[in-house]
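Next up is a structure, given as structure tokens.
All protein chains of the complex are present and in place, except for one that has been dropped.
Think of it as A and B in the order they're written, each chain with its own count starting at 1.
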Amino acid sequence: MKNERKRTFLLITIPILALFVCFNTIPLIRGVIYSFTNFKGFGTYDWVGLRNYMDLFTDSRVGGSYLFTFKLAICATIITNVISLILALGLNSKIRAKGFFRAAYFLPNVLGALVVGYVFQYLFTYILPALGEMIGSETLSSSLLSNESTAWFAIVIVCCWQNIAMNTIIYISGLQTVPEDVYEAGSLDGATGWKQFRHLTFPLIIPFFTINMVLCVKNFLMVFDQIMAMTQGGPAQSTESISFLIYNNGMKGGSFGYQSANAVIFFIVIVAISAAQMSISSRKEEQL
Amino acid sequence: MRGKSARYLSAALVLVMTGGLMLSGCSGSGESSGKTEIEILQYKPEAATYFDQVEEQFNATHDDIHLTIDSPNDASTIMRTRFIREDYPDIIGIGGDINYSYYVDAEILADVSDYEGMQNIKESYIDIAEALEIVPTDGTYIVPYVANAAGILYNRDMFEEHGWEIPTNWDELMSLCEEIEAEGILPFYFGFRDTWTCLAPWNGIAVDLAPADLCKQVNKGEANFTEGYAEAAEKYIQLMEYGPEDPVAYGYNDACTAFARGESAMYPIGSYAVPQILSVNPDMNIDSFVMPASDSSDGNTLNSGIDLGFCVTADCPNKEAAYEVLDFLLEDENIQAYVDDQNAIPCREGDFELAPYVDGMTEYIESGNMTDYQDHYYPSEMAADAILQTYVIDKDTDAFLARFDKDWQRYNRDIIREVQEYEENGGNE
Partner (left out) sequence: MNKKVDKVKTNWPVVVLLILGLSTIVFPLYMAVVIAFKQPSEMTNSISGILSLPESWSLSNFAQAMEVTDFWRSLGNSVLITVVTVVLSILLHSMMGYAIGRNRAHSKFYKFVYLFIVSGMFVPFAILMMPLAKQTAELGLANWAGVIILYVVFYMPMNVLLYSGYLVNIPIALEEAARVDGASTWRTYWKVIFPIMKPMHATVAIITALAVWNDVMTPLVIMSGTGQNTLPLAQLNFQTQFGTNYNLAFASYLLALIPILIFYVICQKQIINGVVNGAVK
């Protein structure tokens, strides 16, 4: 019995794992090999040893992109998770036109980057400044996107706006696993509102909280589309994300080898972060 | 039951997918057997309609060659992925910029100096192409097809209404701007949120004021940008004073719309912007003039480079057939059709009718007084456009020039080494 179970699991795991290795790990290894060369993306190349890696640590542009990316990821992760959790609770409560609301709140995720870029650029360039002037606010009366110190926050807004939809869906499906009788039992004990959420609902959806945190880290640390649509790294290179740099200089430009090295380091950094994140939250899961 | 059906489903899917594989594997070779296949991959999607027509006409008149022209979006990515797959098109249509330099250096392209049509190409454009080679070679690797020109677009009706004259030197331009401002009109519009547009006025100013081969001199270690670009950098910032208050707030599209709506009298950008402007205001009367950055009226030169040229790849099995296709592309009526369609300037000798938007530049075109864009030598990963955008924001000339020099050395390391090795070997490797 036990062996049959083990065998079945292995029979499932091995072919799928093989597929994964074939189309993810092997190309990754090939990419890592390029990081030791001065490959431009075509033609011949030379081995340069660790030069690319050494250069990374003295490259202020790479440093700036790490700072920007992490600042954005932390803010956006917090904002997105708070709002989408509230939204999921709202959409899961007893309301009219549930289907309509759920569809409507899903829309931001579907609109293509061109539309999102155009609409938000317009909002930041023309509408917000006009509003700012009306209420007499100095900071708001100029475009958020043209100021080095505010442009990153404009990107945060757009990222949250687009990602809340997906996180909400995951929280909603998490809320479905919370059985009604938990609430009933809770309400007998007098747990309602915040108390009910804090002590009954939230502990049960912690696995989904973990998933959402990991997905946020992935989406925001690897932010690319929103940058392309909104600022292309400007103003004054203040919104160059790491993925943007890797793509723009590696794929479009001629430093494929160097940016491969950047990608390798970046990969190691995120894996370390998410491993830490997952081990913390899985410890939490066990506690509860 | 569910389990079984799921298994059947996955089996069916595997079948469908292998079927799909085989089908797509077969369809590649079937067509038009016996004919020589020539494939062109060109990088200007905006000219796709023109190239579709060319393809059709060519195939209707040629029995021995079958031509396909691909005009994809994001052609640069597609070219690179095809190069890495070693699936080279026979001919590639690219611009005369640093990518061309890289391709020559990577020996992807074939020498086309034996192509007869080359003799009709204007000398100045062949020189521009030769200059783009990182180290001089014996061959020629591109057949320049059409050029573009960048200067300042202006609202012709507005100029006539107020009696403004076309400026021919820097002082005249500055006093014209004062005059326009005095009338309560904005002289220039900029769309610097789209970083690449920062280069448009910069190129215009830099060709007038810096040596044409400055970048090559720097690579050889004979010059630096701090000196070479000093005057250009100052004049660039002077120009900003006559634009919108916060130029980085607006994008290319905003700027085109604003200019089309008469919100500014001039717009320093290439003629490629004309269709976008006309789409907003189809009746607008646009002309352009050469950026008069020099202090003397005869010290200016037209900023013009190869917008589209055709290169035969080294891998092309049938060069003769490729040349026949090039002959067809270079026929008078085909060039004229392209010029009409894209407001371009032909690189071939001949009597062509140019678009009205380059009226102000005809004199320079006819006399051959033109110089290639400085940015055709800038590697894209150096992000010279972003360096300029930073400069527009902080207006610190010294920091800008110092950074340009520093970043140049950093991003051109391999090129500089190659150039200096070549020089050490006495110019012949």
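Descriptive notes on the structure:
Just so we're on the same page, a residue touches a chain if its C-beta (ideal position, glycine included) is under 8 Å from a C-beta of that chain, and two chains touch if they have at least 3 such contacts.
Predicted model, so just to flag it, every value in this text is computed and none were measured.
The chain we do not see here touches A, B in the full complex.
Touch with the chain omitted from the figure is made, among A:Gly64, A:Pro108 or A:Gly186, by A:Pro108.
When the whole complex is considered, the residue among B:Gln238, B:Gln276, B:Asn369 or B:Gln420 that touches the unshown chain is B:Gln276. Only one of A:Leu67, A:Val82, A:Ile127 or A:Ile280 touches the absent chain when the whole complex is considered: A:Ile127. The chain not shown here touches subunit B at positions 2-4, 6, 9-10, 13, 16-17, 20-21, 24-25, 45-46, 48, 70, 72-74, 77-78, 80-82, 84-85, 87, 196, 253-254, 256-258, 261, 263, 272-273, 275-276, 279-282. Interface with the hidden chain, as seen from subunit A, comprises residues 1, 4-5, 8-9, 12-13, 16-17, 19-20, 22-28, 30-31, 34, 41, 87, 90-91, 93-97, 99, 101-116, 118-120, 122-123, 126-127, 130, 161, 166, 169-170, 172-173, 176-177, 179-181, 204, 207-208, 210-211, 214-215, 218, 221-222, 242-243, 246-247, 250-251, 256, 259-260, 263-264, 266-267, 270-271, 274-275, 278, 285.
We take it that only the chains that are shown with their structure count from here on.
Residue ranges on subunit A touching subunit B, taken from their complex, read 38, 40-44, 121, 125, 142-143, 145-146, 148, 231-237, 248-249, 251-255. Residue ranges of subunit B in contact with subunit A, taken from their complex: 76-77, 80, 83-84, 98, 102-103, 105-108, 192-195, 246, 248-251, 254, 379-381, 383, 386, 389-390, 393-394, 411, 414.
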